[in-house]
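Note that one protein chain of the assembly has been removed; the remaining protein chains are unaltered in position.
Moving on, here comes subunit A:
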Amino acid sequence: MSDTAAPRPASTTRRRVLMAAPLVVAGAAGVGFWRMLSGMTQGSFDPHDIHVPVLDRPVPDFALPDQAPGQGFGAADLRALTRPVLVNFFASWCIPCVAEMPVLNALKDRLPIWGIAYKDKPDNAAGFVRRAGNPYARIAGDLPGLTAIDWGVSGVPESFLIGPGGVIRWHTAAPLGEDTIHDTLLPLAASLTR
């Protein structure tokens, strides 16, 4: 390989540069890892995060049937909005959704919540809402789960804040907590209302 290089000054410099290359590459990788790690501790970088393809875009086209005890809705309804609405994907078979219900019930008077029952049999979803207390102004059923795919839903519960005109403004793939609601969601909703 480079063993055959003759000891001329020019080639010595080239050798030096060549031998320093691994260090430079490793250094660059190291800086990258350091930024990832510091991003992970600050919460700005999450390799497990799924980026929602529809963020800051109008909601994808869909029209879903009614899910008792609410009235179904579609993309047209969301695009006709003048005030922000929270769209919440839930399912009766999802344990974190049960835990999220009291939080949603506390939130519903400050921000309207529309629910979408994800891959859930209508009877089960209706029973779930009846037992947990209904936080939803409207409920639609997405039994095949196809709408959820368009929205980039990775699991339930997942919530999307829809601004006026039906634009997705914010998203979380985790159950909503008091902190998130007061620190992020409500201020954002208030700024969209103006």
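Everything that follows uses one rule, which is that a residue touches a chain if its C-beta (ideal position, glycine included) is under 8 Å from a C-beta of that chain, and two chains touch if they have at least 3 such contacts; residues count from 1.
By definition in this document, contacts and distances are computed from a predicted model.
What is the missing chain called in its UniProt entry, if the choices are "Branched-chain amino acid ABC transporter substrate-binding protein", "Heme lyase CcmF/NrfE family subunit", "Cytochrome C oxidase subunit IV" or "ArsR family transcriptional regulator"?
The correct option from "Branched-chain amino acid ABC transporter substrate-binding protein", "Heme lyase CcmF/NrfE family subunit", "Cytochrome C oxidase subunit IV" or "ArsR family transcriptional regulator" is "Heme lyase CcmF/NrfE family subunit", the UniProt name of the unshown chain.
Where the complex has a chain not shown, which of A:G30, A:P96, A:G127 or A:G165 is the residue touching it?
A:G30
One chain is left out of this view; which of A:R15, A:R57, A:R131 or A:H182 touches it in the full complex?
A:R15
Could you please point out the subunit A residues that touch the chain left off the display?
Spelled out for subunit A, the touching residues are 1-5, 12, 15-16, 19-20, 22-23, 26-27, 29-30, 32-41, 45, 47-51.
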